[in-house]
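Note that one protein chain of the assembly has been removed; the remaining protein chains are unaltered in position.
Going in written order, the chains are labelled A and B, and every chain counts its residues from 1.
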Amino acid sequence: MKEKLDLLLVDDETIVLQRLKPALTKIGCQVETFGDAKEALKRIDAKVFDIVVTDIMMADVNGIELLEYIQKKSDRTKVIMITGYATEALAREAMGKGAFDIIAKPFRPDDLRNMIARAAAALGFKEKIVV
Amino acid sequence: MNVITISTDRYTKGKEIAESVAQKMGYKCVSREVILSTAEALGVPEMKLMRTIKDPPTILKMFSRDRKRYMAYIRSVVANYMLEHDIVYHGFVGNPIIRGVSHILKVRIIANLEDRIRLEMERENVSEEKARGIIASMDEQQKKWGKAVYGIDITNPAFYDLVINVGHIGADDNQDAVDTIVNTAGHKKYQQNTYSINCMKNIALSCRIEAAFIDEHPGIEVICDKGNVCVYSKALKRKNHKQVLALKEEIMKIDGVEHVEVFGEKQMFNECTIGTRPKLES
Partner (left out) sequence: MEATAVTTEMMMVMAMIGIAIFLFIAEWIRVDMVAILMTVSLPLLHLVTPKEAFSGFSSNAVISIIAVIIIGAGLDKTAVINRMVRPVVRIAGNSSSRVVIAMGVTVALISSFMQNIGAAALFLPAIKRVSKSMNISLSRMLMPIGFCAILGGTITLVGCSPLILLNDLIAPFKLKPFNLFDVTPIGLALVGSGIVFFIFFGKFVLPGGDGGKKSGEEPVSDISAALGDLFELKTPPDFTDFRDPITVKDIRNRYLVNVVGLAGRDGIKQLSLVPDTQIRSGNDLVAYGTAENVRKMAQEQGIQIKDQVEVFKNEMSASTTGTIEAVVAPRSSLIGTTLRQAHFWEQFQVNPLAIYRSDKVFHIGLSDMELRSGDSILLHGTWERFNILQERHNFIFTTPVSEALKPEKGLIAGFWLAVSLTMIIFFKIQLSVSLLTGAFGMIVCRVLTIDEAYQSVDWRTVFLLAGLIPLGIATENTGTAAWIAREILNLIGNVPAVVLLTVIAMLATGFTLVISNVGATVLLVPLVVNMAIASGTDPRMAALVVGIATSNSFMLPTHQVNALYMGPGRYRSVDFMKAGGMMSILFIVVLVAILYVFYGI
C-alpha cells in the first residue's frame, strides 16, 4: 500500500493554488497543481490520481467536463469540486455526475482536509490522514 | 439531516404517502405538530404558537410584526429539527423553510381537479358547483398563505424537485407515488455533500439566532457561514457602543457561533455577506 496520497489540484485562481498546496502537502499528500485546465487534462492522461480537487468555473474547460473526463479514465479517482458559484442545482449536477463531494469557496484548509480524509478512507488508505 | 418534504393540496392523501415513504426509508414522519413539541426546547412561547399551528390562517390576521415573530420561531424550530433528524415532513406550514439545500428532496403531490371536486361533493354533500367553488377558494388560500408568510407561491410546481400527479385517489396510486419518491431520493444527485450540509447548518443557525433576538430586534437578519455570523438590525443604529458589545456577547453564547459582526447599516451588511448569502431561485 503506497504511503502518500496522489492529489491533483486544478484552479485558475492563483491564490487558491498558492495557499492550498502547502496546506495539503502538510498532511502527507503528493500535490500537483495546475492553473490551466487544458494542461491538467494532459496530466490526467498521463497519470491516475487518487484525488482530484477542481474548480468548476474555469475559462476553457469547466470542472464538470473535467469530472466526466476523469471518470472515463478511471473509476477509482475521487473528484472533489470546489466552486465560488455554488447553488443547489450545481451541487446536484456535480453529485449526479459522480463527484465525491463539493464545497463552496472560500473555505479554510481544514474543510478540504476533512474531505480528503474521507476520500482517502473511501479509497482504502490504511494510514489515517491527520487533519 | 436527510429530509424529504411532501406538499399537497387539500384532500390529497399526502399524509399516507408520507408515512409509507418514511417507513421505507427508515425515517421519522412528522408534520407541523413537531413544531409544538420542540418549541419548548428552543425557548419559544408555546401557547401562542399553538394557535398559529393549529389554524394556519390565523397568522394572516396578525399584525406584520407579530407574524414575523411567530414565523421566526417556527422557522427556528423546523430548521433545527430538520438538522438533527432524518425525516419525511408533510404539510405546508414548515415546508419552504429550508431552501437551497441540494440533498433535500421537495415533493409536490397533486391530484386531478375533477377527482378532487368529486371527493368534495361526497364529503360535504354539496353540489358540483359549490364543491368547485370550495376547492378553488382553498387553493387560493394556500397560495395567499404562502405568499404572505414565505413570499412565494407554494402551489407553483416550479419550486419542487418532484411533482407527482395521483390521478385517482386510490391506494395503488399511492404505492406508485411512494416508489417514485423513494427511488428519486436514492439518486446520486440528492446525496449529502459538504456544501449542502453547510447550507443546512448555516440556515439552522441563522434561524436560531433570529428567533432568539427577534423580540428586541424586529427587523433582524442573520446570515451565517460556518460559525461566522453577520447580523443586521435597524435597531442597532440607536444603540450605544456598550449595548452593541453586549449584544455581540449574547450572540457568541449560542452554540455554534464562533465570530459575530453586527451592522446597523444595511449596505455594509450586504457588502459583507455578498458571498455567503444562500442562493435561492425566487
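We take it that contacts are C-beta pairs under 8 Å (C-beta built on N, C-alpha and C of every residue); 3 or more make two chains touch, one makes a residue touch a chain.
Keep in mind the model is a prediction, meaning the values are calculated, not measured.
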**Item:** Candidates B:Leu119, B:Val182, B:Ile197 or B:Val244 - the one touching the absent chain
**Value:** B:Val244
**Fill in**
Touching the hidden chain, out of B:Lys28, B:Lys188 or B:His259, is B:His259
**Request:** Pick out which of B:Leu113, B:Ala136 or B:Met268 touches the chain that's been left out of the picture.
**Result:** B:Met268
**Message:** For review purposes, identify every residue of chain A that touches the missing chain, sorted by number.
**Reply:** 15-16, 19-20, 23, 105-110
**Asked** What is the set of chain B residues that contact the non-displayed chain in the whole complex?
**Response** 241, 244-245, 248, 259, 261-263, 268, 271-272
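Definition applied: only the chains that are shown with their structure count from here on.
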**Asked** chain A to chain B: how many Å between their CA centres?
**Response** 34
**Message:** Show me the residue ranges of chain B that touch chain A in the complex, using the header's touch definition.
**Reply:** 99-102, 187-191, 193-196, 198, 226, 275, 279, 281
**Asked** Can you name the residues of chain A that touch chain B in the complex?
**Response** 84, 86-89, 91-96, 98-99, 101-104, 106, 111, 114-115
